[in-house]
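The next block holds one structure in the form of structure tokens; read it before the comments.
Only a single protein chain was left out; the remaining protein chains are all shown in position.
Going in written order, the chains are labelled A and B, and every chain counts its residues from 1.
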Amino acid sequence: MSIDMSQFYQAFFDEAEELLAEAEHLLLALDLDNPDSEDLNAIFRAAHSIKGGAATFGMTDMAEITHVLENLLDKIRKNEMALTGEHVDTFLEAKDVLNSQLEGHRSGADVDRDVQEEVKRKLKALSEGKPVSAAAEMAAAAASAAAPAAPKPAVVAPAAVVDKMRHYNIDVKALSEKDTANLEGELGLLGDVSSKRLDNGHVAFSLKTEDSEDDIISICAFIVEPEDIKITLQSAAAAPGAAAAPADGKQRYNIEVPELSDKDAENLKSELALLGDVSISKAGGKTIFALTTEDSKDSIESICSFVVDLETLVIKDAPSASAAAPAEDLAVASNGFIEGDGFGFFEPITPPPAAPAAEPEPEPAKPVEAAPAPVIEKKPAAAKKEVEKAAAVETTSIRVGVEKVDQLINLVGELVITQAMLEERISKLDPVTHEDLLNSLGQLTRNTRDLQESVMSIRMMPMDYVFSRFPRMVRDLATRLGKKVEFVTSGAATELDKGLIERIVDPLTHLVRNSIDHGIEVPDVRHQSGKNETGRLSLSASNRGGNIVIEVTDDGAGLNRERILSKAKQSGLPVSDTMPDSDVWQLIFAPGFSTAEQVTDVSGRGVGMDVVKRNVSAMGGVIDIRSALGYGTTMSISLPLTLAILDGMSVSLGDNMYVVPLNLIVETMQPQATDIKTVTGAGFMVHVRGEYLPIIPLYSLFNQPTQITNPVDGVLVIIEAEGKKAALFVDGLVGQQQVVIKSLETNYRKVPGVSGATIMGDGSVALILDVPTIIKMGQNNNSEGVYQ
Amino acid sequence: MSSITESGNNTNDGVTNAKEFLTFVLGNEEYGLEILKVQEIRGYDAVTKIANTPEFIKGVVNLRGRIVPIVDLRIKFNLGKVEYNEFTVVIILNLNGRIVGMVVDGVSDVMSLQPNQIRAVPDIVASIDTKYIVGLASVEEKMFILVDIEQLMSSTDMELMDSVAMH
């Protein structure tokens, strides 16, 4: 079976990124004199986890760094080494390197090899108890890097060596005496080596080294073919049930001699006891000494030679495995474990017989029981410490793809719609006879709303994300323009949908620039007008109803009505001197409109305000201006809290249903014939509360057949957008409900007058009306006289 | 389909190059389109009309939560009688992630064609513009017009996508 590992990469990237961030956070908070052992454990674990993942997913560069990092951290957390500032610095460096490696794997970015090697070298040096900074050390490291096979200096702290010391058995096919000597010499560079010629002509080397199997293979490759070499990692100790010994570098031997008299046995035991821990047992006509010692076989032999004939002496590296036909790729290692490539079993395990194609049952491979009484918990304190690990830093966030959140929001939206439909249907029932049902529904309604709110909040981000980038910009800009500006923000905690937050940055930047450039006067001018020389610019965000309102306010010169009007006339825009202020201010959003007397390089080219407006509209928002000449200007952007859901009014037209955004509806009415007037060149108008509003018949705008063509028979929905009102004429109102907005453009295209679509309770599709565009389309329709 | 087998044996690499085509009927002509572009085949459901669109764009439907446009090629190419009943077939295409439904007169078969079974387009006139036709295939006395459906559906003629200048 082949499994594509790359499918797990993303999960690993996210996980590693999170672990690195967490590790960095902990590192920065570490108290050097008294580091919290839980924190050290957590940092160790982060390195450990990344190493595991990196190795599994084939990101060897990360695995290498985390490996040395982990070694060093392990020593520190086990109190074998005291934590220093140098450690922390190097850890942070390593963290940065890992981050860049991660980025390298994620996006293919280049990673600086030298930096990686440097960090690896530092970590290695530190774990050997050496300083990393001195130039001499650098040189030494470079020299040793150039001669990797050089013998390890003997000065390294024992603790640093023993951990990594491995005992390999190297079996090499037929080898001449000379080659054997050569190879032994080469292997001697790696560590302690001894050789033995076997009966089958093979030569067995026994090598104790810190280096890896690969290093051994590359050394051997000078003399023998790699396929003629078989390397097995022999456990340095730890016979089953025996002392967990390798930590102290000792080796276990079983020394077999022909059965000795009790006296001789005692003598030899006391001699051997000089070398290490020894125990004695008898089996099969032999006396067996189990010895744990740091000394070599030679020392054992010389000791034994006082008592027994060396011809009859057998020294084995560990308890012999007295049986066991190994199953397939499993080999019974000298420690009695059944080992395969990268895994192993302490005892034979057979799949249950019921299993199909069960492996042939291996013969029981009971390890020799002659081993001395096990001393399992040799270091109870250490073991206890392991066990006592309490809850470390808990993960306080999870990473979820935005699309998953959006899907959730969509689903909840559908749920809200279903719930709304239920509510509507049930409202027609008699509340007395259905009291229980109504109560339950009330509960459902509340739960649904809560659920919706919670789900929506997942996508919400504080406005601070946007606000925080302004102080610097304001300062720089004010300095450049020779103005004094005090910048204040409020409501930075107000939350807004992530999608909107990202899109609001540009329009806001533009407005802030405009305020500093055109709004706030230079200190002289301000002084002359009796104002504080320092202008005030404020940026605020607040929730108002279902919307979020973001305002940019300055106490500058304010907009000049006369100048805007005259400029508009020059530009050929349709204006009148009696226009209300709000309409005049909207003129500055016309493409190409600018009243700035001087075009500056900051703003004032007239490019931008129309773009600002378009961006805000595209977000479903509106922008309003309040201004007083000489006192300042407020630009107010009102945005929906989210893009995904809309409060709408469904209206009917012929066989179809449309949704009008509720926030753009002023009111709805069934007009009387007397309210309706015909205006030449402007079609029908309706008289509403002292105003005459153009009537936009949706059926003619959308060319859709309907029975109702006289406004008196239908309904007028008074809509307002961008400071303009109109009366949309539809067949009837269906109801108010929340709808989930779906884009038409995903599979189709933009349709004029339609901002999106939604799916109704019955599964049919309803189009959502784009109110600002409809008002514009209505004007064109009327002026072209299409509508009679 | 013996003809396919025979010609398939003529070339060694032919097997790997074989493409499967879904054949469908429009008026009196039989067409084929690459089956990899087909997401599913459905009946015709009520659509939501879209204002001010050409007649062949029937509107949009809800396909498991996605808003999918439906075009009627019979109207677009003035073929046959345009009726909507329980036999009307809609081929749902997945064109690089864009889902589009297309109404045809019927779906007939899936056939596997070797490259050497596909002939160049002569100057004969099919109802569909030759620039959207990749070739002709004759199988068992029948001729199929192979359409590059992606090209056709994304063309400005179909008015299914935004033109660049719109905003």
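Before moving on, here are some points about what is shown:
Here, a residue touches a chain if its C-beta (ideal position, glycine included) is under 8 Å from a C-beta of that chain, and two chains touch if they have at least 3 such contacts.
The criterion applied here is as follows: contacts and distances are computed from a predicted model.
The subunit not displayed here is recorded in UniProt as "Response regulator receiver protein", chosen from "Simple sugar transport system ATP-binding protein", "Branched-chain amino acid ABC transporter permease", "Rieske domain-containing protein" or "Response regulator receiver protein".
Within the whole complex, touches from the chain that is not shown fall on A.
Residue-wise, the contact with the chain that is not shown comes from A:52, picked out of A:52, A:630 or A:752. On the side of chain A, the interface with the absent chain consists of residues 1-3, 5, 7-9, 11-12, 15, 42, 44-45, 48-49, 51-53, 55-57, 63, 163, 233, 235-238, 240-242, 244, 246-247, 327, 330, 335, 337-338, 340-347, 349, 351-352, 354-359, 376-377, 383, 386-387, 389-394, using the contact rule stated above.
By definition in this document, only the chains that are shown with their structure count from here on.
Rounded to whole angstrom, the centroid-to-centroid distance between chain A and chain B, based on C-alpha atoms, equals 43 Å. By the touch criterion given at the top, residues 46-53, 59-62, 65-69, 98-100, 159-162, 166-167 of chain B touch chain A in their complex. Within the complex formed with chain B, the residues of chain A that make contact are 410, 414, 614, 655-656, 701-704, 742-754, 757, 759, 763-767.
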